[in-house]
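Every protein chain of the complex appears in place save one, which is left out.
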Amino acid sequence: MIPLSFYLGLSALLFSIGLYGVMTHKNGIRIIMCIELMLNSANLNLVAFSSYTNTLDGQVFAMFSIALAAAEAAVGFAIFMAIYRMHDKINLDELNILRW
Amino acid sequence: MLPVASLLILVPLIFAAVTFFTKTKKQAAGLGLLGSLATLGLTLYAYLNFDSNTAAMQFFESMEWIPSLGVNYSVGIDGISMPLILLNSIVIPLLILFSWKEDREAPNRFYGLILTMQAAVIGVFVALDFLVFYIFWELTLIPLFFMVNIWGGEKRVHASYKFFIYTHVASLIMLLGIFGLFYASWQQTGAPSFDIRELVAQFQFFESGLLRDAIFLSIIFGFLAKLPVFPFHSWLPDAYTEAPTAGSVLFILLKIGGYGLFRISLPMLPNTGSPDLMITMLGLLGAFSIVYGALVALRQKDLKRMIAYSSLSHMGFVVLGSAGFIALSVSGAMFQQFSHGLIMSILFMSAGAIQTTAGTRIINNLGGLAKKMPKLTVVMMVGFMASLGLPGLSGFIAEFLVFTFSYVNLPGFVLFALLAIVITAGYHLWAMQRAMFGVYNEKLGDVSDINSLQVFSMGAIALLVLYFGLNPSPVLNMMITNSEAIVSLAAALGV
Amino acid sequence: MVKTALEEFAFLIPLLPALAFVITFFFGKKMPSGGAIVPIMAIAASFVISLAITLGLLANPEEVVSQSYSWFAVLNIGILIDPLAAVMLSMVSFVSLLIHIYAVSYMSHDPGKPRYFAETALFTAAMLSLVLSDNILQLFVSWELVGLCSFLLIGFWYEKPSAAAAAKKAFLTTRIGDVMFLTGIIILTSDLMRLAGGFQDGTYLLRFDEIFSYIPQLSALQANIFGFEVSHLTIITLLFFGGAVGKSGQFPLHVWLPDAMEGPTTVSALIHAATMVTAGVYLVARTFPMFIAAPDSLMVVAYLGGFTALFAGTMGIVMNDLKRVLAFSTISQLGYMMLGLGLGATIGLEAVGISIFHLINHAFFKALLFLCAGSIIHAVGTQDMRELGGLGKVMPITAATMAIAALALAGFGIPGTSMGTSGFFSKDAIIEAAYLFGEHSNNWIPYLFSIAAALLTSVYIFRLIFMTFTGKPRSNYHGHESPAIMTIPLSILAVFALVFGGLTQTGFMAFLEETFANSFVNVDIGSLAGIGGNELVEAAGHEPLLVLWMPLIVAVAGLAVAFVIYYLRMIKLGAIASMKNPIYRLLYKRYYQHEIYTEFFSLGIVYGVVALLTQVLDVIVDSIVEGIGILTVGVSEELRRVQTGVVQTYAAAVIVGVSLLIILVKLIMEVL
Partner (left out) sequence: MRTDRLLAFFVALLFTAVVVVGAFGTSWDTVSELPANPADQSNIEAIGMLIFTQFVAPFEVLSIVLLASLIGAIYMAKGEGNQ
């Protein structure tokens, strides 16, 4: 049987990839995609724990989390569209009006 | 019997609230005067019904507030607080009369803040619960901050922030000490309590000497910064100088630092880990403040700043007398608080009157004012003479008691502080000679004497200074009763 | 019966002038001549009461008037009228009364009359209260109050900058002495508390009888100062004497007294000649049992007094200002009184007698001298002797009375008889005592001081007389004799200056020697002297004839010198009395004390230290506080750059933070 740790390791790897993407990319769309990746790695954790502890709560949570991810993506893209209309770009590096 | 202690807080507070909503200056000043007179009436009622032969709490009231934390709303008056309440209630109506004819913006707020201040200060004096005490303690900051910030002089913003932040930080450190006291006592007794007297009594049972020292030092730091004494005085010259006359007088009436010293710190003092060290520290701070304040005052060019430093010098007596730690030196310190409030009120009112009429407070730019302002000169002379400790005026009684009876335990410090007497006389006379005597400085133009209301208010305080200098017993007796209680507590513990 | 009834009124002695002060101060403007009548009536009443009590006391010196009331805390106020206080009371109220009457005319043109009379009334009240206090604290309180009145009255013409400055100087200089006095009281109180084991109900520790009863224990207490073992009693008495030095203008705190002449002449006569300046002498006399029981203290008193007598005399001979000559003369005579007290080391209680005798006589003739000077100034308008001359014809009464006063000051009289001016009997007694002291202890310095000072006294006072009243006017002025209201007090004082000493000589001394043996205090001076290591001898009577005549000889010599130089003008003064002559310049500049004190001590040292303290310490403390504020703002200014506004940075920071936190927690868990 595959130990739980392997799942966790995989999820950590996925999360890190998403993180790396968030940190390096400038395009908002890409960043949202990377965030999705991170979310899904978390979902993977939930499901894994759910299976290995023989309860279903984790899977239910994963469902909720997916639904929330959808909402987040929807709002996120909508925001980017609004930004795009204002600035003609969605380069997050230059959107630093909250600086200092 | 009336619940005087609560009424003394409530009456000025209600009047303050109403005053804030008045529209004209007349209404505001009138309501302010009415409120302060009502407070004075209550205080006189309390004073006449006061028994000065017992150190016990009188007019005691208590109500549960937050039972789970042992917080009660409990108030009462004893010989430590009675004279200070009296001082406050006497000076505030006179202060309102003094500024009656001055024109200023937002008079409703001005008089409202004065009454708020009175309520807050009296609240500190009557509170017997640490939480109530602390709430009123912090409440005093607000009127003073706005007094300086709105109606102050040129550098008012800086001065007000400096004062606020400085003493607020000190208060927070004091709050830490209070919490330490609270938790340690909770651990000791198993029941939470914020009662000042109980916590102070519990203090001696804490096992760790380090804990006791830490609690004592953090609490006394709040008091020393509020008094203030060297080296915690930096806020004083700026705030006192930049404040309007009424603000300076309110600062003078802010006697809560010394009050805390007598109410909380002194009973704790013998039970600290190293009482001798603490007494030496206090004695040193006190004696040094006396000499230091006098020396720095000698160098000031601004009349008001000079008075501010002289106030610092006087506050040294409070600490030195407390450190002397025998009944008469402690009551001398208490009396110094009382008499200082009266004397400094006169001095700040005089400086304010000079600034209003002559337009400057720089001593060298004045000169020969006595010719144009004879009434002011007489009253101011009384104030100055009292401030330099002339016998027959109240300042001397305090200084004599502090010096003479602190000498028993702290001879070296007293001899050092005695140096200040000549210096004190020096700067007072120098200022008097330059500003009031000599040839009239024609550049000042046509100055007029103080108006009759001002003569009345300053004259009344001057008469009180004289009265308490000749017959201090009406307030001194209750102080002695209470300081004997404080000191005998220490003696019972074998300190 | 009569006496007990009088005792009931004793409290009125200081109270009436105090009331007069209040009335004159507030309502004087509405009364004729500035309300002068109120203080005059009050002081007259005080004088009558004092005199009546004194007369009662003369009959029965054992039964002194003594009343004590609780004041505040454990301290009291009270009245003690023993022989010492009684004579002082009578003198003070009498002289004050005469000067008040004189001042009605003298001050008649001054717009500040109500203030003047109010302040002199207050002064009289304080002075009387000083004299009759029965405890050291009340004495100190009154002591300070007379100082205040002196300050106010010197600065009476406050618009004159020199007057305001002189007032300040007087107050500050005496304040130095006052601090010493106060320190003495503080040490005394704490010692007494220790010895008595705290305060008992009903006993007032600071009352003189209590203090005196602890003298042996006090002298047994030893303190170590700079390696010297010193008795507490010595410290206390020297500190008291420090107060007396300030108040009575002894070297080195005498500098204020000549400047104090800026006040009205009546003030100089009242305060700076007759009454206040003698308070120091009174203090030492009052606490004489302590002084005699303290080793060395009386020596200091004697030497300083003798030195001051001589030192002030040297400056007196070169002054050109009428009042300044008299001021230096006052300092010199006060030195005699101190010397007389200091000689108590040899002659015991008699010292109080001769010293106070001189004090009283001096009050009469010195007040008279000042009032005469005032009469001249009032008439002529100048007080520079170089501009005067030949006034004897214009102002005969003034000239005659002033000559009498000068004779009294110089001490003219015939030894061995009761023929002589007042000053003769008292000054002679002091000089003889100094001789006795020299013979007894083989220490002739006090005697030499006193005899040299006697010569100088005679020279400067007759110089004044000759320069003012003889010869021709040296400037244009129109003098006239003063009105009767001024000359009558002059005449009364002249009578006293002439005959008081001769009439009361023996009785006075005997009366005063009862001071410390009566129903209030009863101390054995002889045994106290033993404690202090002072050997007493039986007093005078067997000195060589030359010694008895010596004071008169030097007085006549002084008169002769003054006559030759200033009347006959046989010696050209131009060469000697010029600023080129270093001795003359030294004397004229008053030994440069003013320069030394103001520039060296006060400016150089005190001001320098103050500057240092202020500039450095206050700035440091303040800048620490301000610095903390600036630091906080500065650091946050830098720290806020962390908020880049870029989401990725925040994400990275969060992740790094979480990771590091986990590692940290893990590490801590490992260690524990």
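Some observations on this one:
In this document, chain identifiers A, B and C correspond to the written order of the chains, with residue numbering beginning at 1 in each.
We take it that contacts are C-beta pairs under 8 Å (C-beta built on N, C-alpha and C of every residue); 3 or more make two chains touch, one makes a residue touch a chain.
Here the structure is a predicted model, which means the values were calculated and not measured.
Contacts of the undisplayed chain with visible chains (whole complex): A, C.
When the whole complex is considered, the residue among A:I29, A:M81 or A:L98 that touches the unshown chain is A:M81.
Interface residues of chain A facing the missing partner chain: 1, 4-5, 8-9, 12-13, 15-17, 19-20, 23-24, 51-54, 56-57, 59-60, 63-64, 67-68, 70-72, 74-75, 77-79, 81-82, 85. Although one chain is not displayed, its contacts with chain C can still be listed: residues 648, 652, 655-656, 658-659, 662-663.
Keep this in mind: only the chains that are shown with their structure count from here on.
Distance between chain centres (mean CA atoms), chain A to chain C: 95 Å. Across the complex, chain C is touched by residues 162, 165-166, 230-231, 233-235, 292, 295-296, 298-299, 328, 331, 368, 370-371, 385, 390-392, 396-397, 400-401, 403-405, 407-408, 411, 414-415, 418-419, 421-423, 425-426, 429-430, 432-433, 436-440, 471-473, 476, 480 of chain B. Those residues of chain C lying in contact with chain A across their complex are 640-641, 643-648, 651-652, 655.
Partner chain B is touched in their complex by these residues of chain C: 71-74, 137, 140-145, 148, 151, 155, 158-161, 163-165, 167-168, 171-172, 175-176, 178-179, 182-183, 185-187, 189-190, 193-194, 606, 609-611, 613-614, 617-618, 621-622, 624-626, 629.
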